[in-house]
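See structure below.
Only one protein chain is missing from this complex, and each of the others stays in its spot.
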Amino acid sequence: MTKYILKRLLRSLITIAIVFVVVFMLLRFMPLNGYFPDEMIKETDEQTRMAYLRNLGLLDHPIVQLGRFVKNLFKGDLGRSITVYPKVPITTLLAEKIPVTAFLGFWSMLLGIVAGLAMGLMMVRFRDRAGDTLGNGYIMIIRAVPSLLYLFFIQVQISKWFNLPMVYYDDKPLSWLLPIISLALSSIAWYALWLRRFMVDEENQDYVKFATVKGLSKSAVLKKHIFRNAIIPLSAYLPADLLNIISGSLVIETLYAIPGTGGLLTTAIKQQDNNLVQILVLMYAVMSILGVFLGDILLTFVDPRIKLAD
Amino acid sequence: MIKKKKKAALLEESAPLTPEEIEAIERERKIIDQSAPYHNGERLLSARGVKVNFNLRGAELTAIRGASLDVYEGETLAIVGESGSGKSVFTKTFLGMLDKNGRITDGELWFHGEDMVKYTTEEQWLKVRGKKIAMVFQDPMTSLNPVRTIGEQIAEVIMWHFGKTHDEAKAETIELLAKVGIPEPEKRYKQYPGQFSGGMRQRVVIATAIACRPEILICDEPTTALDVTVQAQVLDLIKSLQKELKMSVVFITHDLGVVANVADWVAVMYAGKIVEYGNVHDIFKSPEHPYTKALLRSLPQLGTKGNDLYSIHGTPPSLFKKIVGDAFAPRNVDAMKIDFEEEPPVFPVSDTHWARTWLLSPQAADYRAALIKRDAELHENQIPESPFDYTNAEKLITVRDLSVKFKVAGSIFRAVDGVSFDIFKGETLSLVGESGSGKTTIGRAIMRIYTNNVDGEVKFNGTKITGKLSRADKKKLHMQMQMIFQDPMASLNERAKVDYIVSEGLYNYHLYESEEDRIAKVESILSEVGLTGEFTSRFPHEFSGGQRQRIGIARSLIMNPDFLVADEPISALDVSIRAQVINLLNKMKRERKLTYLFIAHDLSAVRFISDRIAVIHKGHLVELAPAEELFAHPLHPYTKALLSAVPHPDPDTERDKVLVKYDPAMHDYSEDKPTWTEITPGHFIYANEKELEGYRNEIS
Amino acid sequence: MKNTFKRALAMMLVLCMLLVGFAGCKDNGGEINPEQAIKDAEKILASKEYRDTYKTYFSTSYSSLNYFSTSYATVREIVSNCIDGLVEPDIYGNYVGSMAESWEHNADYTVWTFKIRQGLKWIDHTGAETEYALTAQDFVDGIKYIGDPLNGAYSLRVVRNLIKGLYDYYWGLDDIDCGIDTTTKREDLEARFSEIVGVKALDDYTVEYTLESGAPYFLSLIESSMLLLPIEYDYAMALGEDFGVDNTKMLYCGAYYVSEFKRDKLIKLTANEKYWDAANVSLKTVEYQMIPDGTTSLEMFQRGELDYTSVESEAYQSLQSGEWGDNLIPNEFSFSTNYLWLDFKGANPEFNTFVQNQNFRLALQHAVNRASFGALREPVDPSRLIRNTINAEGAIFNSQGVDYTQLAPLADVTNADYSADPEAARKYMEAAIAELCNADGTIKGVTAGDVDYLPVIKTKVDGKLPVTLIYVGTDDESEIIMAQLFEAMVEQAIGQDYIDVELAFDTSGDFYGTVGGSVDGPFNYDIYWDSLSTGYADPSGILGRITTEGVENVGSYTVPEYDALIEKALAATTFDERLQYFAEAEAFLLKGAYMIPVISSLRGYHMSYEIPFTSPRCLYGNVRFKGLKVATEALTLDEYKILEAAWEANKNAKN
Partner (left out) sequence: MNHSEKKLNSLHNSLVRDPSLFEAAEFSATESEKTGASNYSYWRSTLRTFFKSKAVIALCVLVSIILLMSFLYPLISPVDPTKVSINPMDWNHRPSFKHPFGTDALGRDIFARAWYGCRNSFILAFCIALSDVGIGMIMGALWGYNKKLDPIMIEVYNIMTNVPSTVYLVLLAYIMNTSFITLFISMASRGWIVEARFFRNRILSIRDAEYNIASQCLGTPMRRIATKNIIPHIISLIIMEAALCIPYSIGSEVFLGFVGVGMPVDAITLGNMVNHGRASFTLHPYQMLLPAAVLCIITVAFYYLGNKFADASDPRNHV
C-alpha cells in the first residue's frame, strides 16, 4: 500500500514537473511586447523598453530563467507579479485572494453537495415522475445552456426580484448569497446527475433485489443499499472538489466583482505576467493532480472492494 | 404507460368461461389435489392457473401460461426447466418480485388464506417477503452488497422484521453464521463480502434468507455459479437446514443431478407450463412426458461412449407467439398429430404423479407401448467404443513447463504454473478444473492468444509455436488450430451477419476462389452443423444458444483445422441442447479426424467424450489419466473430491453419496517438492516422493 | 497669473458656446441671467442635505499605488487626492498654491522656484503623522527616484526631456546597468545627481527647477504629471520594490489618505485631519468599489448603492423616458481626441502605395462621417463631439486669450466640415487613382502577395483596385462597432470599387503589444483608431511626440515641413510665437491628412449625487474630492444648469 502510494506520488510529481516546464517554455515564446502596459508602448522608446525587460530578467536564456525560478521556489520566494500587479509579491496576492474565493467556494461546494444529493435522491425516489422530470430539466438547462446566460440573468434579474446586492461585499452576508448559489448551480447538477446515474445502476444489481426479497421496504433499500453504494464513487471527487474551491470562477467573480482568484490566471496570461502564470499553473497542476490522487486514496478507505484488490 | 390503477384490475378481463372450460379446470384441480395425502405436512402455498405476461420491446410475451403447483410443509420441491421455461418467473410471483414490465394476468396464489395476486400495496408484500417466504439467488457474488459488512446485512433483516435491537440482532446473526457453517463467526461478522469465497458467500446468503425462519425458502439455482465441490457442500447445507428448521424448500434448477440429490417432489416446467409433476422417484424412474423423458435420456452420464447421445432437436419455442398444442411437439420426433392440434390436459399417472401429455390418454395406449419397446431395443443395441489406442499414437501437441503470468493490481499472478502434457493425434484430451484453475488459460496459451506473458514451450507437430512467429507460420497455425468458445452469446459478433462470421477465416487468408465458391463453402459447412443456408443473411441475435454455438463451430471448422480447443462449449447451453452439441463435436471428430483439447468443469460430460482426462487445480495439473482409469482409480485427493461431488441423475445413488473434502493444506510441500510423475503408464500425478509412495500402495 | 486669467476667460467663452449649443438642442430655454442664477444656485445649495461619504466605482483594478512606476491612468485618481503637488487649481481652474505657498519664475520660464509650506509631515495609512517632514528635498528626491531606470518610471519622457540634465543622468545610469559604460561606478554617478540634474533644494523649504527650455505651462504640467510629486526617499528606499504595493507601504500628504485597500475590490479614502487645508475638505470618506461591468454600475446607481454612474449613449435613450430622465447630466469636456492613424510603413503594398498620396489621404479624411461616430456616444447632439484638430479646443490659449485651435491657419481645419460633401471623398480618390494606377486598375509598382500583420491578421492582396485597407482594432465592444461603421462609411463614400476595408481585431487584450509587432519591428496595421490627450497647457505635449523621429509617430510618416515647424516652435522666444508655430505645424499635418482626428473622447452622460463646481477644477489632472459636496439626492439636469450658470457668473466676477 505504501509502496503504491509512493509510486503514485512520484508519477504525480513527474506530471506536475512536465506541465510546469511546458507552460514555462510556452510563456517564453510569447512576444516581448506583451510585457509592456499600453501606456508604456506609447510613451517610451525602444531603449527604455529594453532597459525595463532587462531589469525583469526576461532577456536571459529561458533555461537560466527556469533555474532561477526553481531556486527561488525552493527558497520559498514566489517572486513578484510583473504586469498585472506590478511589484506586488505573489504570496501577498494569493494570501489576499485565496481566502475570498475559498470562502465562497467552500459554501458553494457544501450547497452543491447537499442540494445535489438531495436532488439526485428525489429524482430516483420519484423516478419517471414529476420529481425526476423536474430534476432532469434542471440538469439539462444547466449543462446545455451556456452558463454565461443564466449567470448573467441571476445577477441582473434575480437580484432585482429579491432585492439582493448586485455585487459582493465582504461585510454583507446577503451579498454572498447569489455568488454562492451561482457557483453551486453546476455542481448541484453534477452531483444530482451522477448520483441518479449511479443509483439507477445500483438499482439493477442483484444485491438490491436480494435486499427487497429480504423484506426491506423500498425506502429502506434505497437508503441503506442503493444510496450508500452510489455515493462511494462520488466521494472520490471530494478531495478534488475541496482543493478546487480555491480556483474560483472567472465569470462569476467578474460579474459580482469578487476580488478572488477566478480571473487571475486568464488575466495573467493575457498580460504575460510570467511569474504569476507560473505560480498559478504550478498551483493548479498540483491541486488537480493531488485531487485525483487523494480521491483514489480516499476511495480505498470508503470502498472495501478496493482495499482487497491491493 | 400504466397509471395508478388497482392492481387487481390488471387481471385481464376475459370472456366468461364456457362450461367445458370450467370442467377442464375442475378436472385439473382434482388431479393436482390427489397427491395431498401423500405429503408429510399441510399445504402452505397453492398456485392455480397463474399466467404472467411481459411487455418486452412493445411485444407481448406470455412467460407463464397457467401454472398450478402446491408447496407443502417441510418438503423440498424442485422445479426443473431450462432457461426461458419460466421457472424463475413463476417463483418470483410468490414474492411479488416480478420485473416492472411483467404482471400476473390470471390465476390465484393462496398463502395463509389470502390470494396474493390481489395484493396491491408494498406493505402487504413486506409481511410475506423475507419473513414468510425467503429467496436465495443464483449468484452469491452479486447477491450481497459489496460495501457493507455481511453481519450488518443479516442483522438488518432481523432488526427490520422483529424490531430487535442491534445487539440482539448481532448475537443472533453470529449464531446464524455458525449455523450455516462459517468458521469464526464473530470475526467474519465484521468482514465484507469481498473477503469471502463464492461458497462462503452463498452460505451467508442462505443465512440471511433463513434469518427470519421463513416457512418457504425458494432457492433459485443456488449452486449453478459454484464449483462442483462447493456445490455439493451447499446442497448438503440446504438439506440439513431444511430438516432442522422444518422449512419447505422450493428448489429451482436445470440440473437433474441436483434434483436427484435434494428433491422430494419434482415439477418439470417447459414453455411456461408445468408439464409433469411427481415425487422424485416417479420422475426419475418412470417419466411420462416426452420432454422429461428426452431430458433424462440425453444426459451424457447415461450415454454410451462412441455412440451418439440421445438428443433433443431444435430449440425451445418463442413465447411471443401463441402456442398451439403441446409446446414440445415441434421438437418431439415421436409427437402425435394431436400434439399439434390441441394442448394436452393433465393426465394422472398415479396419485402422486401426473403429466401433461396426450400419450397418457387411453386412446394413445398403443402408440405409447410401441415407443417404449423401441426405445428399450435402441438402448440395448448400443455398443461401447473401444478405448483409444495409444501404442502407435503420434504426438500432435507437446506442452512443456508452460506458465502464464498475469499482472493483477501490481502483483504478478501465475494463472498456469509449469504445466506439461502431450496431446496425441486423434484423441480428445479433457482439461477439468474449477473456475480460476487456469484451464482456459492453457487453452488460450496454446492458441497463442496470450503470447507476451507465456513461458515454457508448446510444440505443434514438432514445431515450436510459442514466442515470435513469422506471418506465414501464423497463417499455417490458424489453418491448423481453431477454438470453440464457451459463451455462444459473447463469442459471435452481434453486429455481423452469419455469412461474415462464418467466412471470417476465409477472408483473412483468401481461402476461396470466387464469391460463389465462398458462399458454397459457407453453406456446406452450415449444413454440416445442421443449419440451412438461408440463415447466412441473418444476425446472431436471431438464433438460439445452441444454434449460435453451432455457428461458432462452423466458423472454426471452415478453416479445416486438425486441432480444436473447445473451451467449455456446452456449459453455457441449456440442458436440452447440450447433447446436440456433444454429438456434433463427436461427429466432426470422426468425420474430420480432429484432435480435441476439451476444457470443462463438468465431469459428467467429460467422461462421455474424452479419451484422457487431466485435472487442473490452481494452475497445476494434479492428475492425468485415461478417462475410465481416472474414474475407476482416482489417486489425487483433489480428483477424488471432484469425482465424489459430481451429481448423478439418480435419486437413490445421489442420496447415499459421501462427499470427499479436499483441503490443499493436507500437502506438505515445504521440503519435499512435488513433481509431475508418471505413476503407472499413462497415469500422471502431481505429488512429492512421500505422497507417491502412498499412491503406489493405493494402486497395488 | 495674467495668462491664467485670460486663458480662463477664453475657456469660459468656449464653454458658453458649447452650452448654448447644447441647451438649444435640449430645450429652447433662453439664456440664464447670471444674477438670478447665483440666487437660484444658493437656494438649491441651501435646500440640499449633504453627506460626508461618497461612493463611486472603478472598472479596472488598481494594480499598485506607486505613482512613479505604474501606468498612471489608473492610479492617478487616487494619487491626486492623496499626494499633493506644488500647486493645484481652484474651483475656477486658476492655479493656487498647494504644497508650495508661493512660486516665481524667471523671464524665459526656465527657472522655477517654489517656497514650500512649512511644518508639514507625511502621514501613514492610519492618518497618523510620521517622523518624516515634508521638505524641498522630497521634491528633489522625486526627480531622483524617477531618474533611476531601475525604479521603472517609464513614462517619464516629457519630464526627462524638460528638466535639465535628467536625460543624461538617466541614460548614464542605464549605460552602467547595460554594461556599456564600465568605467563609471553607479554610486559615483548617483552622488553627482545634484550637479547634473537641474533640481535643487535651495533650503529646507525652497525647491528650484531648472528647465532645458522655457515652459510657461510648467504649472499645468505639475497638475497633470505624477512625476513631479514628492517622495520620502529614505522611506521608499527602505521598502524597495514594496513601495506603493498597497496602502500600508506608502506615505501621504494630500487631502486624503488610503485607509483601506482591498485589491480588486475596494479603496477607501479618508480625510486627512492634518491636512494644511483640512477646513475645506468636506467629504470624510470616499469609497471606490470595483465594478467591472458597465450595466452593473448603472443598475446599482438606480438602486442607490452608488453615488455616481456614467451613462453610455445607448443607456441614455432608455433612461430618458423613465424615472431617471431628469438626472442625466451631460459630461462636460474631454481634452482627449480620437483620430485615425495611417501607417506609412505598413506591410500592405496596396495601402502603402496609396497612403503616400495626399489625395488618397484626403479622400479618407472626407469619407469619415464624424456625426455618425459621434452618434454612437452622444445620441442627442452628436455634433458637439466632432473634433478636427489633435489638440483639444479650450485647452491652450495664447497671451491674448485666443484659443490655440482658432489660430490661423489651424482655424481652417478646426472650422472645416469634412463630412459635408461626401462626393469630395470619391473625387479625391479618383485623383489618387489617376496618379497611382494603370488604366486596367492595377496599382503601379504593386504585385499581388501576402500581407503579414500577424498576430493580428494575415491576408492576400492582388495588386489591383479596389485598394485593400486593413483596419486594426481592439475587441472592445464599442470599438468593434466603430470599426464596422468606419468600414461602411468609407466604402460608401469612396465606393467599393475603389476601396475595400478589411477589419481585424486584436483579442489578446494587449493591443499595443500586438499591433506594435516586435519590440522594434514595424507596426501591424494600415489604419487604427487611437486617442491622444492634451496633457498640459502646451501643444508640445502631443505635437512634440509625433515628429518624424518622435516616439509616438506610430504612423511612421516622414514630414520634414512639420518637423521644421516644430523646431521653430520649440526655439521660439515668446509663448505666442511658440503657439503660432505649433498651430502652423498642426495645420500642415492635418491638411495633409497625415493623421485624421475625428471626434473627442467625450462619452455621453452621467448621473450623480455630487454637487458640481464645488471641487478644484482640474483640466489636466484628475478629479479631486477636496471641497466636493455630495447631496442626499441625485442632481437633476435643471439644477445642474443653474449651478453652472452661477459658477460662471461667480468666476467672471472673481477674475
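Note that the chains are named A, B and C in the order they appear, and that numbering of residues resets to 1 at the start of each chain.
Here, a contact is a pair of C-beta atoms (placed from the backbone, for glycine too) under 8 Å apart; a residue touches a chain by one contact, two chains touch by 3 or more.
The structure displayed is predicted, hence computed values, not measured ones.
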item	value
Partner chains on view for the chain not depicted	A, B, C
Residue touching the undisplayed chain, where the options are C:90, C:475, C:497 or C:561	C:475
Given C:241, C:314 or C:430, the one touching the chain that is not displayed	C:314
Among B:364, B:600, B:642 or B:685, residue touching the chain not depicted	B:364
Residue in contact with the excluded chain [from C:61, C:289 or C:369]	C:369
Interface with the unshown chain - residue positions in chain B	20, 23-24, 27, 30-31, 55-59, 100-101, 313-318, 320, 329-342, 345, 347-348, 351, 358, 361-364, 366-367, 444, 447, 449, 474-475, 478, 481-483, 485-487, 490-496, 500, 504-505, 507-509, 530-532, 539, 541-544, 547, 552, 555-556, 559
Where the missing chain touches chain A, by residue	11, 14-16, 18-19, 22-23, 26-27, 29-31, 140-141, 143-149, 152, 156, 204, 250-251, 265-266, 269-270, 277, 280-281, 284-285, 288-289
Residue numbers in chain C that touch the chain omitted from display	294-295, 298-299, 314-315, 317-318, 369, 372, 375-376, 379, 382, 454-458, 475, 477, 480-481, 483-485, 487-489, 492, 503-505, 507-509, 514
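The rule is short, and it goes like this: only the chains that are shown with their structure count from here on.
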item	value
Between chain B and chain A, distance of the C-alpha-averaged centres to the nearest whole Å	52
Geometric centre distance via CA averages, chain C-chain B, whole Å	91
Footprint of chain B on chain A - complex, ascending	4, 205-207, 209-218, 220, 224-225, 228-229, 232, 302-305, 308-310
Chain C residues within the chain A interface of the complex	61, 63-64, 66, 69-73, 149-150, 152, 154-155, 157, 171, 174, 177-178, 241-246, 262-265, 289-293, 295-296, 299-300, 303, 305, 455, 508-514, 516-520, 551-552, 554
Parts of chain B lying in touch with chain A, wherever the complex brings them together	95, 97, 122, 126, 128-131, 134-135, 137, 139, 142-148, 153, 156-157, 160-161, 192, 194-195, 205, 208-209, 212, 408-410
